[in-house]
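I'd like to ask you about the structure that follows.
Heads up, this is only part of the complex; the chains shown haven't been moved.
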């Protein structure tokens, strides 16, 4: 890709990504962009999938997404993508909720409502695995749009749902809602990341620096409990400060770039990505051209690769986070 | 002896008077032709006779019965247009006159066969036998009006109201329709009211010819007064002829 | 000679008819080619050959797990929902159209209400619909019904009102009761218009069906489109879109043919 000075990054409303909206509104992003002599526009897209689709189609230079969706859509779609900022992982934000008493094993024979092929689906698969069940033991999974999940839960047809916050906390307020499994049981597997196009980043290191610098300035504010910043994020996500703090509880934010670097460099990440690839392949999401779960190669900070080394489309790179940790931005 | 009794009828739309002080007695079996300038209220008068509307003042009685509230089977009608049902075949249009009195407007079994046979006969009589299965849209204007009359007669109304039934027909068809109507008139004892624009026609068919006109006429505001019956002629006495009529009334003032 | 008086001959007319379709296809091919030359794995505008391959696979090959050819199942399920939904909507449109058009009391009571109702955005009150109708088939059908019925009622009641007054009076003089007038004068005359109104509603009906299937479903054309959106399988989406368009167009043709066939006395429209 060419050198350029204007960049567009998409994000969607989710607890761990609310800083992106604050960044844009508060002028912090502009400040950092100016510092590097570029222009960065941060665009809110309400439909999460559409934001990834648009990034994949080339409308954006970066997008906030989970590790799983990035592997399947942009990387599976041939767009070489790099993890610029590993922001957090879900630590209870995603949950399997049963109406009434029981445990994970009681899901057998019941229909489960969730957003199919999403991280919820992955969480369910991992959960069922942990009790020796598989999806075939359920009375099917029923694709239910996240926007309608709470209302769906309120109907008699629904016996179990898998979903994420803030829906989880809303549903748990209902009498009889019983959380049987959540992402705290598989810590570090559902990761929320700011991804950027590898070629764009290679040609424009300033873009990476500006984004990273701005992000960790806000992380600093959040870690310090900056009331104004948190309130703004809370309202932008449609809740209040208390509600937003409750959501943050179940999110393992990497306020310190060093933590993010350590997490990204760990071997556990490789295992997670292999799991995820296997799940995606099993669901046929890696594309019809995918002959095996190893179809897409994933590169790690230590230079190792899982999957097809000849088709590396997803890269974990700690360079910029390391710069932030070193105060070099 | 009066069969249709019209007593002191007034009709206005909003504040605008259309008919004023109309009185009329008609014996059973009379054929009454009605003429008058365009817009003077002839159709309005027919609507009142039909009980489609009720007069502002006055009342109309048929055979001494209390004034009707709405149109019914004892009053048949043929309009200039829209008088047959476009969605029914010619035969069904006639059968409808029998079927419509039933709960769901349908006949079944033997009754249905009988009604269809009778209708086919009627069609033959009015010269439409060969078109029984066609839709009215395929009929010429004259054929449609013949059908409308046949349909109205099948219901055996006691009075028949015709509002310019031949207005849209060419003179040839019109003459044939006259013959048809005169024949019918001879065969039944129906009381007929026919509005026409053609005074010749009115004289030819009617036993009586009544003329609607404005007795008072305000040249600056032609709508200030309503019309009433200004002439009531026995057409069998030809001495009060057309010419007088034309000269003395507003019939021929362009509207 | 004026343009309005110049008529194309048959071959030219056929050619002109094809032009816009060919233009769209060519535009697509150019766009697809441009994107694929930059990124051969691009998913947004797959090459027509890819779409053809995908379509062939979707129409013939079974699902890996169950062996069922999903496309046909999706089609059957969606058409069933659409049929029931449109059927109920048409029936209510007919009944309420007749009542509002014929009876002054009903008109006074419902005409305003239906006008307001037609302005409520149904997708915004989905949660309430779920509670009342559940999450199953009912709610999907109800969404279609709610979506198109107000239009049908408004259109048909206007048509009933438009029936020449003379015909109603004529029926009265033949002794017809209100019921008979409704059944034998008004009803048959608005039937062709009902078909026409249904044809106009087919687009919105599909829209609501797809929206409903996106909400809670595990089969259906709309479900599949939203599902594969999760990995931007535009080849599948486009196959489904073309298939839906074809189905809608066929239904439209059948309805038009039906109208001409059943109601030969009614003039033909576009």
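As written, the chains take the letters A, B and C, and residue 1 is the first residue of each chain.
Definition applied: contacts are C-beta pairs under 8 Å (C-beta built on N, C-alpha and C of every residue); 3 or more make two chains touch, one makes a residue touch a chain.
On a predicted model such as this, the values are computed, not experimentally measured, just so you know.
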Copies per chain type across the entire complex: A x1, B x2, C x2
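In this text, only the chains that are shown with their structure count from here on.
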Chain-level touch network, classified as line, ring, star, complete or other: line
Central chain (by mean CA position): C
Centre distance in Å when subunit A and subunit B are each reduced to the mean of their C-alpha atoms: 82
In subunit C, residues with contacts to at least two other chains: none
Shared interface positions of subunit B, touching two or more other chains: none
Of all residues in subunit B, those that touch subunit C in their complex: 50, 52, 70-73, 75-77, 79, 81-88, 96-97, 99-106, 135-137, 151-152, 155, 157
Residue ranges of subunit C touching subunit B (in the complex, touch as defined): 164, 166-167, 169-177, 179-180, 183-185, 188-189, 263-266
Parts of subunit A lying in touch with subunit C, wherever the complex brings them together: 49, 52-53, 56-58, 69, 72-73, 76-79, 113, 116-118, 140-145, 148, 150-152, 154-158, 284-288
